[in-house]
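Only a single protein chain was left out; the remaining protein chains are all shown in position.
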Amino acid sequence: MENLFDLSLINSTIRMMAPLLLAGLGGAICARVGIFNVGLDGLMLIAAFIGVAANVFTNNIWISILLAIIGTMLFSLLFGYMIIHLKANMIVTGIALNFLAIGVTTFALRTIFGVQGAYYNNEMVGLPTWRIPIIDDIPVVGNLLSGQSPVVYLGIIATIGMYIFLKKSVLGSHYDAVGINQVAAKSQGVKIKTIQYQAIIISGILCALGGVQLSLGQVTMFSENMTGGRGFIALVATMLGQSNPIGVFLAGGLFGFTEAISIRLQGLNIPTNFTLMLPYVITILAMFVFKDRTQLSAMKNSQGSSR
Amino acid sequence: MLELRGITKKYGEFTANDQINFSLEEQEIHAVVGENGAGKTTLMRMLYGMEEPTSGEIFVHNEKRNIDSPNDAIALGIGMVHQHFMLFPSFTISENVVFHHEPRKKWRYDREKAVEEVDQLAKKFGMGINPMQKIADAPIGIQQRVEILKVLYQGANIIILDEPTAVLTPLEVKDLLNSLRDLVKMGKSIILITHKLNEVMEVADRVTVLRDGKVTGTLKTEDTNTEELSRLMVGRQLQKKELPEIDTGDSILEVNNLNVSDSDEKSLLTDISFQVRQGEIVGIAGVSGNGQSELTQVISGLLKVSDGSIRLNGQEISNQNVRDIRDTGLSHIPEDRYLWGAAKSASLLDNMIMTNYRKHPFHKKGILNFKHIRTFVADSLKRFNVKASSIDMNAQYLSGGNLQKLIAAREIQKGAPFLLAAEPTRGVDIGAMEFIHEQIIEKRNNGDAVLLISSELSEILALSDRVLVMYEGKIVGEFDRENVSEEKLSLLMAGGTYE
Amino acid sequence: TEDTSDTGNSEEGAEASEDAKRVAVVLTDQIGVNPFFQQIADGAEQAAEETGLEVNVIESSDPTETKQNLEVAVADGYDFILTATFDAVDPLTEVAQANPDRDFAIIDAIVDLPNVKSTEFREYEASYLLGTAAGLSTETNTVGIIPAEDIALLDKYIVGFQEGVAAVNEDAEVLVNYVGSFEDPAKAKEIALQQHSNGADFIAAAAAVSDLGVFEAAEEAGFYTSGQDIDRTVENPDHVVLSQLKNTDVVAYDFVKEYGEGVFTTGVQSFGLAEDGVGLTFVTADSEAPLHDFIGQDTIDQVIEIKDQIISGEVEVKNPLEQ
Partner (left out) sequence: MNKIKMHISGIIQPLIAIFVGLAVGTIAILLAGESIINTYREMWNGAFGSIYFLSNTLERSIPIILAGLGVAFAFRAGFFNLGAEGQLVMGAVTTAIVTVYLPFQGVLNPIVAITAGMLVAGLLSFFAGWMEQRFQINLLISTLLLNYIAVLFAGYLVSEPFRDTSSAGGVPQSVMVDEASRLPKLLEGMNVHFGFVLAIILTFVLAFVIKRTTFGYEVRMLGQNVFFAQYGGIKRKKVMFISMLISGMLAGLGGSVEVMGMHYRFIEGALTTPQFAWTGLMAALLANSNPIGTTVIAIFLAALDTGSLGVERNTDVPNAISDIIQAVLILFISAKFTFAFIKSKKKEGKK
């Protein structure tokens, strides 16, 4: 109990939230252009696998990440093609993508490595941890912020980058426009499909990083279905954060934090199933505080803009 | 400067445009008129690159062009103000105007410059707007201006306006028509689609009439008149009707000291009092956005009353739920047929029984009686001239005018003692308008009470026994049918005082 | 599906060898979920090869599938059907009752029927040994165990471990943190790091696939850990310093071999330290990996002594599920 709040808690939070944050940002960029991406979990799983497979064959972490990104992008393009060109139902496609990811990775695990369940070997090169020169020397903060995997830093950079992109860039405002009123954007000559594909590709890249962080950052191995539903939690983070990068960051942080806390609470005499529930309960409670205004205003908008 | 030759557009078996020839001269206002579904919008969408013609050719400045996307159109100097607004509610006015042609510093969006440019542009064309305002907070008239500014910002020389006046108040219409004239003076050419022939006569140089996808005539406005145009449009002569004198009876709707505020305590309606009696049509005139929508909603139970009372048929109905109010005796033609009035993806049948489904013999013990319903719906649609291929088709495939007739049919058929008719003919062609007007008058003649809320002054003047004027949430004037004039009303509607 | 014969198809199978008896191994989960399943399949296959039986391993992934696979195995005419784990108890009970003339066996759970041979393992005896080894070796007087889920079944590992630690080291604290999943190595790693930061220098992994996360944490943070069911020390002898053993392969091998040799009898068997059904590396079985100094031969010698006491009955380790 005395160890409930300590430095390692924050460290632990950052580690746990990184994949959620990355995939959540992927969900957010899709949501911005009017795509509800339920396939985040599948995309992460694919990336986690490719990252490990590539690592085994190349023994180079950077090439592994690159290949994971390319492979995941292909899958996200499949998702995009289905929903944009073939007008398939987004949710069905997303769920099917998740099933497909489980099938493909399990199948590949067997056919490529001849093992089932999990694959790891000692020669694999995991993500390094980076010490950030100046921050590292600051007493407490250094311990917290330095010494994480580069992908974690990428997650933070992606959050800020996406925020700037959406708020400050011209293209970002086009993304928003596509999400708010597709017909209007189209009538002004915006290439809706191009933008949606871009968003889906970005989402693929972000999920790939999330997946790689899972299989090469947090651990260095692949196990079947190792995302364990993190993609769905990322989806929750997307929605709770109202598709705003900062919001997603906070939502992911909340989730990572409560999960880290919940492990520590196991020391108390509470049945474990209840401590495991904590992140979900807290998230629901958080929704009472952070009302989903986008939904409310969407309702209002539809009233205002219709004639 | 623009010419369409032999344009044909087919949707499957259906021909929306049939061998259309059309030309636009430099600095001309060329009106396009036609009934709902005549093919006006379709034609313009092809010109703007949003639809592909099945056959035919488009010439711009005597060169044959393929317009495959709005980008092509914009590049050729063609801009379009759509029948339905193409705006982003959560964006500001300036963001909407410069959209897709944003001023930038490298990749960055230069919002300050956008505001500046839009401000200048608006000043140049004499349109008062606040570039920083959000579209969601802007009244419809302003939104319309934003649409035009958008086209101007893109540097269009050919401006297509698809029914731009349908949602505007008389004053706003006047403003708009003036702006159009100014635009032409500054070298623009304009295609104006409208249902309102007086606007055509007032502002257009030439007019092309469409009927069933074909051109039935292209005329100079100097050489024609509204009667001729009407005949070309509908293929028959329209006749005007008079309101017969009848005795008014008990008051059906009584509104006393009604106050409504929004969630921020801002007053939307202030101290409204009036009544509507049996055998009477009371018209509420006003520039839209002055509380008419709120009044409609509060009477029909969609909005909460803050203070005061509303009595319908002798019963207090303020803050009752919609169902109870309807059961007390309300029929309601809503102001926005797509938002409130219908479910687009539901069948005509489903749309038609909304007011009746809870009554016998429409259901027995909660089970819908389709035998009765089908004959009822088929009969009603026939009686109200709704052109539809089947009662099972989706409402979205009905043209706007026909859908409006369906809604009118639904509400009038109900036989309630009070009809709340909000913008009952907005954006509807003359034939349909005439028909709906006749039905409203007939209802009055049967001794029912009608509250007519319309931003269309001619409609108010044509139908009302009594006229109330609303301005900024208050009733600022009342006239009897005999001593009402358009000027007096316009003055009050604009916030002026009279005498 | 791992066939040793050409195909497992019923018609073709019969053709392949006229009189070869056929064995079905119906597993209640995917093999990959737990090395334990792999062991059963391997043991059965080896015995089948030696005795000229035909064997087909069938994986299921939920109780309904298990039941249906058992039923189909009966219908397809398999002579002997082997299954495993408690998840198979309900389905097997039903199927075995309906087919009294067929032979069945279940590993790691008991189905008390005349045509079923059952085995249970006394894992808690091995856990106890592991606990004593941990209690003797710890330098921080803090050890941990990371089970998959908070379910009574896993008390066989947890309680035995706790008792073992307490028996040799009164001051030692035992941290218990559940992963919440058998297949989440990332979370298991996080928990292991957490326990380590709370002072644990030895952490027993008891969470199937999730164990890999604990091993990684050990390597990264520099503490010691142990594996479960099979000898995991070979994978990383510097950090995985012990492994609790559960010789399901031996049992599976025995059962199939007995059947192949025609000496199969039904009934209930219990495997503990005495029967060499469970054990601990270096204590009951040698390992290819060298013994780590953290444990040390001294400790091993003491643990061997305790093992002998358990076998002789001098020390009694109770089944935590019957306490």
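Think of it as A, B and C in the order they're written, each chain with its own count starting at 1.
Following the convention adopted for this analysis, contacts are C-beta pairs under 8 Å (C-beta built on N, C-alpha and C of every residue); 3 or more make two chains touch, one makes a residue touch a chain.
Worth saying up front: this structure is predicted, and the values here are computed from it rather than measured.
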| item | value |
| --- | --- |
| Contacts of the hidden chain among displayed chains | A, B, C |
| Among B:S263, B:S345, B:N483 or B:T497, residue touching the chain not depicted | B:S345 |
| Residue of C:D103, C:E120 or C:D184 in touch with the missing chain, whole complex considered | C:E120 |
| Residue of C:V23, C:A109 or C:L291 touching the missing chain in the full complex | C:A109 |
| Option from B:T355, B:S380, B:Q404 or B:S490 whose C-beta touches the chain left out | B:T355 |
| Touching residues on chain A - with respect to the absent chain | 78, 82, 85-89, 91-93, 95-97, 99-100, 102-104, 106-107, 110-111, 232, 235-236, 239-240, 271, 273-274, 276-277, 280-281, 283-284, 287-288, 291-292, 295-296, 303 |
| Hidden partner interface residues of chain C, rising order | 1-3, 7-10, 56, 58-65, 67-69, 71-73, 75-76, 86-87, 89-90, 98, 109-110, 120, 149-156, 319, 321-322 |
| Chain not shown, touching residues in chain B | 12-13, 52, 300-302, 321-327, 332, 334, 339-346, 350, 353-355, 357-358, 363, 366-368, 370 |
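The definition used in the following text is that only the chains that are shown with their structure count from here on.
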| item | value |
| --- | --- |
| Chain-level touch network, classified as line, ring, star, complete or other | line |
| By mean Cα position, the chain sitting nearest the middle | A |
| Whole-Å gap between the CA centroids of chain B and chain C | 76 |
| Separation of mean Cα positions, chain C and chain A [Å, integer] | 36 |
| Chain C residues counted as touching two or more neighbouring chains | none |
| Shared-contact residues (touching 2 or more other chains) in chain A | none |
| Residue ranges of chain C touching chain A (in the complex, touch as defined) | 30-35, 38, 149-150, 175-178, 180-181, 183-187, 189-191, 193-194, 197-198, 209, 212-213, 216, 235-236 |
| Chain A contact footprint on chain B (complex, rising order) | 48, 50, 69-71, 73-74, 80, 82, 84-91, 95, 99-100, 102, 104, 107-109, 135-136, 140, 150, 166-167, 336, 338-339 |
| Chain B-facing residues of chain A, complex | 168-174, 176-177, 180-181, 183-190, 297, 300-307 |
